[in-house]
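Missing here: one protein chain of the complex. Every other protein chain is in place.
Our next item is chain A:
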Amino acid sequence: MTTTNDYGFDTSEGRVFTVSGQDWDQLTDQLGEAADERIVVNMGPQHPSTHGVLRLILELEGETVTEARAGIGYLHTGIEKNMEYRSWVQGVTFCTRMDYLAPLHNEATYSLGVERLLGIEDDVPEKAQVMRVLLMELNRISSHLVAIATGGMEIGALTVMTIGFRERELVLDLFELITGLRMNHAFIRPGGVAQDLPPGALEEIRGFVELMKKRLPEYADLCNANPIFRARLENVGVLDLEGCVALGLTGPVLRSTGYPWDLRKTQPYCGYEDYEFDVQTWDTADAYGRFRIRLGEMWESLRIVEQAADRLAKLEGAPIMVADKKIAWPSQLAIGSDGMGNSLDHIRHIMGESMEALIHHFKLVTEGFRVPAGQAYVPIEGPRGELGAHIVSDGGTRPYRVHFRDPSFTNLQATSVMSEGGMVADVIVAIASIDPVMGGVDR
């Protein structure tokens, strides 16, 4: 039974109101004498990640949050289950879609795990590893730009949003040049990467680095000392080191407590030990510290990108895939008069010269390779923290089970502890400082 009046309506669970903004006074009028009762609010959408896919349930007393809960699962797409029905290489095309702001990190951790299971970790060519590092660091920049842009937008700093997405576009252009796609690349694959660098890519990358060196200071000028920005971020969403470790938080949130834990330094992969960069930390354990860490990490990523570009300049023509023909994809792509496809040389070889090459191509493409039974977990430092894939093989041509430990999923657990006892407006800042990507949370 429901009875409606002009604003709220009664249900078996209590009075329900729909508040859409600018009408808080109507709500308080309607509440009338019952105003001292607790109010449970479904808040949002606020963060771009939350449009219909993150449910924030807040219990309020006035404007103070007494309890905060996050409801997730609205973007669950069964990627892990789907991967069990595709070949090991096809798995990359699925996992790249999980955390869509860090697709190359998803691909990298999956590929590293499969390589460990295959026992080819040391056989992956240097150029492939350098290209991975280059792409991952570019991806880190684009991901942090979105984090800063959306975080700024939520507190009303719209300029930060527009310039953040302006710069991110430059990174996506680089991705398009190198991988062919702006996202969902499926470019980092078990054994190496899909394609060699296209001509002119290094010049583009260098140009981008130069441009970013001019533009990154803009963020610092706009925000670092901005009194409004600081007032909104400082001492908000505080979580100390003990809380971070207990709740499993990693990435910028952990480093904002002053603890320099970065897997690129502590447990290097893809040859990160060969690059010079510093781990960014801050000591305030709040949203402002996390912002400054992201800003600092973009500078460090630029340093790594420069070093990677220098190394790639010396590696022209070097292999980008393992030499093992039983693992490496048999063909390379080329652009012909009818669009992109397998290179003409390869087609001539398999169709006109070698029956065995044709069989080999067919078997590897349709059936794929077998991965010896066992399990592996090779975590990497994603933009949001420890990103890892627990991969189980039963010796077949498909993954037996792949589970991604996505940092967004784990970090979002801190919503409650970061927001409870604070103001409603600070919930938004706290969640933005976690930087959750629901594609990664729900998978």
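Note that contacts are C-beta pairs under 8 Å (C-beta built on N, C-alpha and C of every residue); 3 or more make two chains touch, one makes a residue touch a chain; residues count from 1.
Just so it is clear, contacts and distances are computed from a predicted model.
Visitor: Name the absent chain by its UniProt protein name; which of "NADH-quinone oxidoreductase subunit C", "PRC-barrel domain protein", "Aspartate carbamoyltransferase" or "Carbon-monoxide dehydrogenase medium subunit" is it?
Guide: So, among "NADH-quinone oxidoreductase subunit C", "PRC-barrel domain protein", "Aspartate carbamoyltransferase" or "Carbon-monoxide dehydrogenase medium subunit", the name matching the hidden chain's UniProt entry is "NADH-quinone oxidoreductase subunit C".
Visitor: Write down which of A:Val209, A:Leu222, A:Val245 or A:Leu333 is the residue touching the left-out chain.
Guide: Final answer for the missing-chain contact: A:Val245.
Visitor: Determine which one of A:Thr159, A:Thr284 or A:Thr397 touches the chain that has been left out.
Guide: A:Thr397
Visitor: Which parts of chain A face the unshown chain closely enough to count as touching?
Guide: 72-73, 76, 78, 80-82, 84-86, 116-117, 119, 245-249, 259, 261, 266-267, 366-368, 373-377, 379, 386, 388, 390, 392, 394-398, 400-401, 403, 405, 409-410, 412-413, 442-443
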